[in-house]
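Input: one structure, supplied below.
The other protein chains are all here in position, but one chain of the complex has been omitted.
Order as written gives the chain letters A, B and C; numbering starts at 1 within each chain.
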Amino acid sequence: MTASADGGPWTPDEMMTVTAARMLWNGCVCFVGIGLPSAAANLARLLHAPDIVLIYESGTIGTRPGVLPLSIGDGELAETATAVVSLPEIFAFWLQAGRIDVGFLGAAQIDRYGNLNSTVIGPYARPKTRLPGAGGAPEMASHAREVFVVLKQSPRAFVTTLDFVSSAGLCAGGAPRAGGAAGRGPQAIITDFGILRPAPDTSEFVLVARYEHVTVADAVAATGWPLGTATTVTVVPPPTTEELTVLRELHRRTREAHNRPVQLPV
Amino acid sequence: MTASADGGPWTPDEMMTVTAARMLWNGCVCFVGIGLPSAAANLARLLHAPDIVLIYESGTIGTRPGVLPLSIGDGELAETATAVVSLPEIFAFWLQAGRIDVGFLGAAQIDRYGNLNSTVIGPYARPKTRLPGAGGAPEMASHAREVFVVLKQSPRAFVTTLDFVSSAGLCAGGAPRAGGAAGRGPQAIITDFGILRPAPDTSEFVLVARYEHVTVADAVAATGWPLGTATTVTVVPPPTTEELTVLRELHRRTREAHNRPVQLPV
Amino acid sequence: MPILTLQQAVCQHVRDGDSVALEGFTHLIPFAAGHELIRQRRRGLHLIRMTPDLVYDQMIGAGCAGRLTFSWGGNPGVGSAHRVRDAIENGWPAPLEINEHSHAGMAAAYTAGAARLPFGLLRGYLGTDLARVNPSIRTVTCPYSGERLATVPALNPDVTILHAQKADRAGNVLITGILGAQKEAGLAARKLLVTVEEIVEDLAAPMNAVVLPHWVVTAVACVPGGAWPSYARGYYPRDNAFYIAWDEVARDRGRFASWLDRYVLGTADFADFLAAQRAAGGAP
Partner (left out) sequence: MPILTLQQAVCQHVRDGDSVALEGFTHLIPFAAGHELIRQRRRGLHLIRMTPDLVYDQMIGAGCAGRLTFSWGGNPGVGSAHRVRDAIENGWPAPLEINEHSHAGMAAAYTAGAARLPFGLLRGYLGTDLARVNPSIRTVTCPYSGERLATVPALNPDVTILHAQKADRAGNVLITGILGAQKEAGLAARKLLVTVEEIVEDLAAPMNAVVLPHWVVTAVACVPGGAWPSYARGYYPRDNAFYIAWDEVARDRGRFASWLDRYVLGTADFADFLAAQRAAGGAP
């Protein structure tokens, strides 16, 4: 937990979740990963975006889970989905085909152009820390119309040079992306300090909005590269009571469901 | 109807159907086309091959229709199938993958190497007769482990040079087939005179068996190329009473079903 | 995803010269949509369909098409598609350029289209003349084995039209039974129109059924019987007698023209067409 982001009667995770949820619109087709993005997308669905289309890479399209899944393929995702298709199909016909409006990604490291590392810390052949790997990220980064990255800011995570590029960000100087990518790449980084967006001329991510209880200087200090700022850094409104209530209720239901003891099969 | 083949108390179609059915074994995975091959495959299933696996290119795998379908995609094929999959899947995962033991093909023309024309009589750009086209045949000819061709013999159909090669036969001189073909290509032609098989040294189809009521000379006269014969031309036993009874009953049920008036949807 | 009448859907979404795929392999053939394209006198269409059977026999005979991409054109189990033949052999009523494939090639082309890949890959066309007459059939070399494999360019129709059993009010579409290449053709298209037997409150789709979500569907029209004389599993069987009787009608330009005038151009919509066919005892 970043002390500086811990100013309100809410946690940094809650602030990030609410901020991400607000960026999703009704009808948006959203490729969701587990954890905070899943909470944000479902929060949006329960609030202002009842017709948001949630797709989890397990092949569940248009799913409406009552509680947050622990895994990307929890049973409830299938039971509440419009369609349940195979993994090859989800990647070929849905993601690669450019049908996704927003994809969420996390990572261990990010650089100023939104390149992400979720593969390895240290050299690939002699890893200091072996991370889980790229999974669905490389093609989500290419083919979702836009990508939102959710990641807590720290100099260890927001680095000048990645140890490994697991999924591609933007090209320096605002150059076009690699041919064949259906999408525009990362367009926002939601951190525990605020929101970073790419500067149009350089494609370098800069701070465009901060939370109430942090300063621009805090955000700069938490970034491994010299973080630029937009001409005007706006303030992200704090979570509303409704947002917090619905989010906390969702998390409560989720905890209750996940703590319910499972009878081992006989 | 070929007069010379019309010697028994059965029709040439019946003789051909029974002959083709006998060439299928229990457990054989058979890619079936409409018409005589469909009758033969189902006759085999009702007689000596109860566990034959019938696949129609409409995506119905392991189907057990009570009557013969008029079209390749009649409803009963789906209702009685083990699995009903898409067309892209049937061609990629089942035919191309080499999972078919026997594929049946017909054609308008055939040459001595088993190349088939089902596309056009006359020049392609200025057709004398435009035929339906290749459909599933090119890849069936390549990828089924063996192909049985069912075709009535006549100099117009058994020709020296095809107007168009819709699906590939064997290579002259017993050379290996084109790379990438999973199967051995045409291995038998069942006609209204008997059975032709490729000579191992030349790959040229020669008469290896004839029906009781025809002579080798009849078969030669009905062939547009100088038809060779095997050292011994065996005689195909005539249909048994059981074979004829089951086949005729199948056709009777089929006629009855197809003649049942259909209520137009309201 | 609006629910429209078929007239509105065709009027708003299909233009002269469009590439249009009406898919459905024997099952769920969108005859109603084909007739509406004839009634609205679309011209110069690039028609795409693995099996141009009666629906395209009618549309091509009516002069809707300038080009045909296909892999097998006939009257299944009966014989020729005479109007398609007349167009190819004699250019009647209009010249018809053809782009001919095998089924496996067409299936790969739709699949590539649905995945927005530029081409489909198959071990196909080996030793045939198809690649000789169709320059769009090419090859790539496998970067591992060095083997040459066939390629077909992706099919991405301007409009795909399907017939399905059901849609719900949001426009989610359920297809069950023989699937053909309907899902692939639907997802390959820039616009997807679907006619359905009925619109229901709840699709009640079985797990893993083929459901096209509302947000990939451009418009839905409810047209009961819209696949007749082909069939809709769970609704009505294939009218084999019509297919058999069609052979006689389509053989003759005059007789075909009379049929078209009376039953398609002379009817207001598909319900009217079905009523006229019922009155005629179901024979064409």
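Just so we're on the same page, contacts are C-beta pairs under 8 Å (C-beta built on N, C-alpha and C of every residue); 3 or more make two chains touch, one makes a residue touch a chain.
Please read these numbers as outputs of a predicted model, since none were measured by experiment.
For the omitted chain, the shown partners it touches in the full complex are A, B, C.
Among A:M16, A:A107, A:A134 or A:L196, the one in contact with the hidden chain is A:A134.
The residue touching the chain not shown here, chosen from B:A40, B:V53 or B:L70, is B:V53.
Touching the chain that is not shown, out of A:P50, A:G75, A:G173 or A:P237: A:G75 (per the contact rule at the top). Among A:A181, A:A199, A:V216 or A:V233, only A:A181 touches the chain that is left out of the view.
Although one chain is not drawn, its touching partners on chain C can still be listed: residues 116-119, 121-123, 136, 138-145, 147, 149, 151, 153, 176-177, 179, 206-210, 233.
Chain A residues in contact with the hidden partner, per the touch definition given at the top, are 34-35, 57-60, 69-75, 77-78, 84-88, 91-92, 95-96, 115, 119, 124-125, 127-130, 132-139, 141-143, 164-169, 177-182, 258-259, 261-266. Residues of chain B in contact with the chain left out of this view: 27, 29, 53, 61-62, 78, 82-85, 92-93, 96-99, 182.
In the analysis below, only the chains that are shown with their structure count from here on.
Viewed as a contact network, the protein chains form an open path, each link joining two chains that touch.
A straight line joining the Cα centres of chain B and chain C is 28 Å long.
Rounded to whole angstrom, the centroid-to-centroid distance between chain A and chain C, based on C-alpha atoms, equals 41 Å.
Chain C has no residue in contact with two or more other chains.
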